[in-house]
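Note that one protein chain is taken out, while the other chains of the complex remain in position.
The block that comes next holds chain A.
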């Protein structure tokens, strides 16, 4: 029999035809490869959250191989000498073993913890980006709600996670969590007793938190993240205004190859940064805290940063106990308001915000173009108010540390927080509103009169004026130049943004390339030929 010639070069092609014969994927695949993504540095914040989540899954699976989620009492006999012979729970002992007996276990544990902090931080910063640019408006309200929920589910993931080692610090956190559940009117004691399987701490909470932390919550996170990404994909990304960009198109690059390469590279960078942090920066050294014992706590016991704002609200809450004199009497403890009611209000307000704003503005249109924060002063100011509120609470969550380090009275710190919580947000609103208006005004001024050149000219009558470089060509106005319309995007305010002063020549010892022409603005792709420019110095003085 004659041997068929094997053509190596044709193999991929043949395989591709074979696949398409069976699955008919050629056209859908082309559509996927061709999908256009707009680009801006601020769009990478959500990706940091996504990539941290991937790292969390990878390192978390490793940790489950060695962690024992049980509260059985054991006596530690591992290699960490200071705790040898100490009775502790199996969960704490196995966490110590991950740190000391498992080769490379500590770096994985620390990477897992740092990735969690980064995940939450990226979610918050991404949320701020989406809020301040108006990316949550119709048609993306659903994705905004999913994003807000992701923060709270991530919060739960973090809390259940750092409770697992059952060390002195996390046990105190669990104690507070049980008190928070207890404070709920009517059903509080039933909820606590059911969650903990009896009176605190019981013997089952660690195994319940474990299954929540490794299965239920991650499952929910994966589901929410999938829908979140699916909607971004389906509804297409928002984009900044700019040349050629309309509400009806997406200007950017196709997904493959450049965009995908950049994403892949960025994932590796995020992963690398987490690895560096996990190796070089100590986090949660549980062996220093000892096992959880109900009577032991130290000062400066702070939760992870994303829990601190609730800790702060709890510290600031005045001791207002509500007594209901019916029968034996009933109590609503002060703990209920800052830890149950406040988060409830925050969830409600944040998820409802897109609808509140649309209702207020009677805005029923779809928006795919982003807004600069300065162009929507009311929203930006509301956002600044929320951020100020959050920062006051977070700082108050560490007010004992601040009091200690800066030699301030602890009670003064608490009062400063109480007053600050009421006073700082409105101030932030006012200041932000004025800043936005000021920035708007400056943009309009540059569009009308041009860029400051730094060239001072003396007029025949002795006055000194600064020469301005107008941005638009002459149109016969008295000024000698026309006025440009604001298009919702960066207005060049320095001469080198106009190309009049080229960017610095690159290279350390010798120039590595010929100086390129400066772009009109960093975000603009040069899709249009730049208009002819006038020579510097020909502009008129301002007014």
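Everything below uses one rule, namely that contacts are C-beta pairs under 8 Å (C-beta built on N, C-alpha and C of every residue); 3 or more make two chains touch, one makes a residue touch a chain; residues count from 1.
To be clear about the criterion, contacts and distances are computed from a predicted model.
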Looking only at "TIGR02186 family protein", "Cytochrome bc1 complex Rieske iron-sulfur subunit", "Biopolymer transporter ExbD" or "2-oxoacid:acceptor oxidoreductase family protein", the name UniProt gives the absent chain is "Cytochrome bc1 complex Rieske iron-sulfur subunit"
Sole touch to the unshown chain from A:128, A:273 or A:387: residue A:273
Missing-chain contact among A:209, A:292, A:309 or A:389 belongs to A:292
Across A:94, A:148 or A:172, the one contacting the chain not displayed is A:172
Touch assignment to the omitted chain, from A:20, A:321 or A:363, lands on A:321
The one of A:11, A:72, A:366 or A:441 in touch with the missing chain is A:366
Note that chain A touches the absent chain at residues 30-31, 34-36, 73, 79-81, 87, 100, 103-104, 106-107, 110-111, 172, 175-176, 178-180, 182-190, 192-195, 197-201, 236, 244, 247-254, 257-258, 261-262, 264-280, 292-301, 311, 314-321, 328-335, 338, 366, 368, 399-400, 410-411, 414, 512-513, 525-528
